[in-house]
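Here is subunit A:
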Amino acid sequence: MLEVSGLTVRFGGITALDHVGFTVDAGQLVGLIGPNGAGKTTLFNCLTRRYQADEGSIRCGDTDLLSVAPHAIVELGIARTFQNLGLFPQLSVRDNVLVGAHSHARAGFLSAALRLPSVRREEARLGTEADDLLDRLGLTAVAEHPATGLPFGTLKRIELARALAARPKLLLLDEPCNGLSHGEVDEFEALLREIRAERDLTVIVVEHHMGFVMGICDRVICLEFGRKIADGTPAEVQNDQAVRDAYLGTAA
Partner candidate 1 sequence: MTTLLTVEDLHADYGVGKVLHGIGFSVAEGEICAILGPNGAGKTTLLRALCGTIRTGGTLRLGDVALPRRNPESVARLGVAHVPEGRGTFAPLTVEENLRLGAYTRRERAGVPRDIERVYEYFPVLKQRRGQAAGSLSGGEQQMLAIGRALMSRPRLLLLDEPSLGLAPMITRELFEIVRTVNEEERMTVILVEQNAHLTLEFAHRAHVIETGRIVLSGTAEEIRSDEQVVAAYLGIEVV
Partner candidate 2 sequence: GREDSAGTTAQGDCGGQQTTGITDTSIKLGGIYPLSGPASAYGEIPKAVKAYFDYVNAEKGGINGRKIEYVVRDDGYQPPKSVEEARRLTEQENVFALFQTLGTATSSAVMEYANQRKIPQVFVASGATKWGADPAKYPWTIGWQPSYQAEGRVYGQYLIKEKPSAKVAVLYQNDDFGKDLRDGFAKGIEGSGVKIVAEQSYEVTDPSVDPQLRNLAGSGADVLLNITTPKFASQALAADAKNTEWNPLHIVNNVSSSMTVLKPVGFDKVQNIVSSAFLKDPSDPQWAADPEMKLYEEKLKKYAPGLDTKTAFYSLGWASASGIEQAIARMKCPTREGLMEAARSLTDVRSELLLPGITMSTTPQDGYPIETLQLVRFQGERWTLFGEAIDTRKESR
């Protein structure tokens, strides 16, 4: 499904990614871990064309991702959430989710301004879909609330809803458990499992919460200083000495 090879990104003197290569099979749930500044988010940014890769290639199915325009990434079925939240603060929660469905609608300026019947139908369809999603993620009560001033955990869930509204095949989650308490992490884990099964998702998740990563992932990749230092089952990675030294620390 996804094939990354030799991916290198540099910023001035820093090499944020250094010849990283791996593949992800359809349906897999891959955990991406590594110390702070290892390049995890940078990798996501390359996958969604936020950053320009200096070397290497990324293929998604038959497409060379690096030659796709940033806005067209979502059309290939790739959606993501952001580490530091990337919501639209002045829009309602519902509208945030509807923006997620942008790529599944066709209305243009003129047809929308004239409110052609096709646009009306499309809006109705998107509306129902969004409401279903909100319902599914327990956000109905805050649907009309602007996406600011809600607790951090709720905001993270809205981001997930928005990403799901794009009906992705590949979902990239950047630290989804941030700010969740222990119990909430468990709930989220359950939710993610269900959604993944329902929607046949391939997921890459960056997370520092080891309980979550080890519990849910089929496979874990560990980066350090932009290099891949481990790639295997959770158990393998957890016992890898390099990973322990660089990331988990002795206590883990």
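How were these picked? Simply put, all candidates are chains of the complex that A comes from, given by their letters.
Keep in mind that, in the parts below, a contact is a pair of C-beta atoms (placed from the backbone, for glycine too) under 8 Å apart; a residue touches a chain by one contact, two chains touch by 3 or more; residues count from 1.
Treat the numbers as computed from the prediction; the structure is a model and nothing was measured.
Interface record for this complex: partner of subunit A among candidates 1 or 2 is 1, by the touch criterion.
Of all the residues in subunit A, the ones that touch candidate 1 in their complex are 11-12, 14, 33-37, 41-42, 83-84, 149-154, 175, 178-184, 186, 208, 210, 246-249, 251-252.
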